[in-house]
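Here's a structure for you.
Complex shown without one protein chain; remaining protein chains in place.
By letter and in written order, the chains are A and B; residue numbering begins at 1 in each of them.
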Amino acid sequence: MIPELGQFALVLAVGLCLIQGVLPLWGAAVRNADWVAVARPAAAGQFVFVAIAFAILMQAFLSNDFSVAYVARNSNTALPTMYKVAAVWGAHEGSLLLWSLVLAGWTVAVAVGSRGLPEIFAARVLGVLGLISAGILLFTVATSNPFERLPVPPLDGNDLNPLLQDPALAIHPPMLYIGYVGFAVAFAFAVAALLAGRLDREWARWTRPWTTWAWMFLTMGIALGSWWAYYELGWGGWWFWDPVENASFMPWLLGTALIHSLAVTEKRGLFKSWTLLLAIGTFSLSLLGTFLVRSGVLVSVHAFAADPARGVFILMLLGSITGTALVLYAVRARNMVAEGGFHAVSREVALLLNNVFLVGATAAVLFGTLYPLFLDALGAGKISVGPPFFEIVFLIPMLPLLFLLGLGMHTAWRTMQATTLLRMVRIPALVAVLVGLIVPWLWFDRLSVLSAVGIVSGCWVVAASLRDPIALWRSQRRLPRGQWGMIVAHCGLGLFVLGVTVTSAYNIEIDESIRPGESLEIGSYELGFRGLRNVEGPNYRAVEGEFELRRDGTLVTVLAPQKRVYNVQTSPMTEASIDSAWSRDVFVALGDSLGDGAWSVRLQYKPMIRFIWFGALVMALGGLLATTDRRYRNATAPKPSPATDTLEDAA
Amino acid sequence: MWRYLIPVLLFAGLVAFFARGLQLDPSYVPSPLIGKPIPEFTLPTLADPNVSLSDRDLRGELSLLNVWATWCVGCRQEHGYLVELAAQSGLPIYGLNWKDDTDAARRWLQQLGDPYRVTAVDADGRIAIDFGVYGAPETFLVDADGTILFKHLSPLTAEVWQREFLPRIAQAAGQ
Partner (left out) sequence: MKLWLMVLLGLLASTAAGIDINDDFDDPALQERYRAIINETRCLVCQNQTIADSNAGLAVDLRREIRAMLESGASDQQIVDFLVGRYGDFVLYRPPLKRTTWLLWASPVVFLLIGLAVVGVTLMRRSKQPIELDGDEWAPLSFSPSPSTFSTWRLYCCRFGAARD
């Protein structure tokens, strides 16, 4: 009975979303204040019903209700409670419900946070969000009902996929969704501006914090996923350029471009139609990612194609949401051209170039990801586009971007003397070149051109970011928090670049067979194999190896990689054991028993790999600083005289 | 102004590609060997390891080459149909026993019936690589001069036989 209530709650939520979508938008068009006022209560109502549905599904997992097909497929009585919770979003139906819950959460946040905005504008934003929610919920109810019952409930469930039984992966999907679903807010702001037919600097100030919040969560979500892939899959890679990964990375790239373009629109009232297009594009890429992941048009996610209705439905959803916005854009954007000049050396141009490189990178990733599909659809053969392609192609826009970033941070709005700019970055440039060339030489005693370029770029970004704080610290001045956000985020990017370059240039990987009592050398470390023991987990059994990691004869730590076999889904799982430090990770994964007591092991030495995730975390921290700048709090606080649009104001 | 139409036009093109893509199977990889002569091989037969089967034995008449193994679930599914097909069509079917335990393979044929004229044993999978095999069962249609006409991946059924094989056999016979 209770799961049916969940389904009923979803249906009610669809109804409320439609009300939230249609009435306020219509009311805004015909200037009916009563209809406009429906937006906030409807938003709150749909959130409550989606949350009820979500809670009911979670309760079904916690109470082992295997009469619900989704629970039976993805849970088991022996599954630890934490993973029962995570299993709610462990597969298609539940993760779609999470998608809806996250969107409903953002909608309520906008409903609360938009009290200071003009009523009509807020109603339009909420209306657009309501229509998107209605579409996603309809998709859930029509093709992917998580509450579907089994006629004969099994005695026990099929268990959650072992790969997903991991703390980082439990929180990765919520983070990721909060991020890329959050771009729906910027999208709704853009469509509301198009509906109103005008856009001013206030608009950009309202949109910026929402966009940055979403970006921050997406940054953390992607980093978590990458970290998980690194330690859980047992291969030691951290990014694979798989279509599913690209699906979350493209909104991130374009969202980053949007953040920068919004800065220009806010400060100078320029790039208006361009910013709108980016806001539409970023969320459209999120939707596109959802389509790619769930429709089975690319190899990565083939098995979802089991139900072609899903692919068709979500393509129609993508087509109508993005298509409508782009048609509106085609009709209205021409009225939003801003006039205003700037000079070749100015922050406007720096940010314009930033956008060119970020959009270029997004386009290249998108094109590469979809190219096999294009060829196949044209009957021109089957190809694979993988990491070797993306690694080359991604560098082409990224290297100039990193170079320009250090300059761009120090440019002034409107115009600036080129010589002044160069004088400002002289010292950071010198530091970057010296540190970037000498340190790797001393530390690793070899240096390739590409790694030198990468390390110098990373150092350059960090040094250029730190220039202002150092100068200010000496002069006892203070920076506004938004500025700190920019500096910290750019520093994070620099650390990330350093991590990526050093790891890929200097990692050591050894696959070897080893017997108890023997030892292997990796870099300056020695790894001794003491032996094996059997371990019993809550829902798995494992063989655990015991390895002593030594450096110069001193014991550093004992590593214990496992090879697990889960009781229900019996495929073997590799649990790597990692000793991590700032400067390096030592990674051991246990392979197969080779007979005679010998085991295959994979040993990896990964210098500075922590910088990759730490850098991403620092970037996200920069986003947090930027969003909490007080001028945004002022911008959305209730104001007596709305600036854009009032009920009396004819659009 | 026309330039504001560019995004929506590009997007429409993309949606058209996706709509087409939904009808395709992205994981299906067509064999580059179609239209090429079968790879050379000489392998021991399952019945008697001292006797060998080679690619030359397949020439002379239209035949099927079926890649199978006892560990393969799909092979078990199609086996009944293969037995039926061998009896009905009169077409010679050659077996390629892929990376398998030969004793288990012999027992399998004893128990389930032997549709094959001869089964060759590819214990280390080397010849299967030459045939571009990546998932058993796979069935090749080979014409009289040893050219590969068609390759079917996944279990063979009466429906597949009607739809994919018969027209090609008729065409090969007509030439």
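As a working rule, a contact is a pair of C-beta atoms (placed from the backbone, for glycine too) under 8 Å apart; a residue touches a chain by one contact, two chains touch by 3 or more.
What you see is a predicted model; the values in this text were computed from it and never measured.
A.B. asks: Among A:G182, A:G454 or A:G482, which residue is in touch with the absent chain?
C.D. replies: A:G482
A.B. asks: Of A:V141, A:A363, A:L466 or A:L624, which residue touches the hidden chain?
C.D. replies: Checking the options A:V141, A:A363, A:L466 or A:L624, the one contacting the hidden chain is A:A363.
A.B. asks: Could you tell which one of A:D156, A:D242, A:E548 or A:D579 touches the chain left off the display?
C.D. replies: A:D242
A.B. asks: Please give every residue of chain A in contact with the chain that is not shown.
C.D. replies: 90-92, 95, 161-164, 169, 172-173, 176, 201, 221-222, 224-226, 228-229, 233-235, 237, 240, 242, 244-245, 248, 267-269, 293, 299-304, 339-344, 348-349, 352-353, 356-357, 359-361, 363-364, 367-368, 371, 375, 380-389, 393, 396-397, 410, 412-415, 420, 423-424, 426-427, 468, 471-472, 474-475, 477-478, 480, 482, 511-513, 563, 571-574, 589, 591-592, 594, 600-602, 630-631, 634
A.B. asks: Where does chain B touch the missing chain, residue by residue?
C.D. replies: 27, 29-33, 99, 124-126, 128-135
As a working rule, only the chains that are shown with their structure count from here on.
A.B. asks: Between chain A and chain B, what distance separates the C-alpha centroids? Give it in angstrom.
C.D. replies: Each chain's C-alpha centroid was found; their separation is 42 Å.
A.B. asks: Taking the complex as given, what residues does chain B use to touch chain A?
C.D. replies: 1, 4-5, 7-8, 11-12, 14-15, 17-22, 24-30
A.B. asks: Under the stated contact criterion, what part of chain A meets chain B in this complex?
C.D. replies: 273, 277, 280-281, 284, 291, 295-299, 302, 305, 308, 311-312, 315, 318-319, 322-323, 326-327, 329-331, 333-334, 370, 372-374, 376-377, 382
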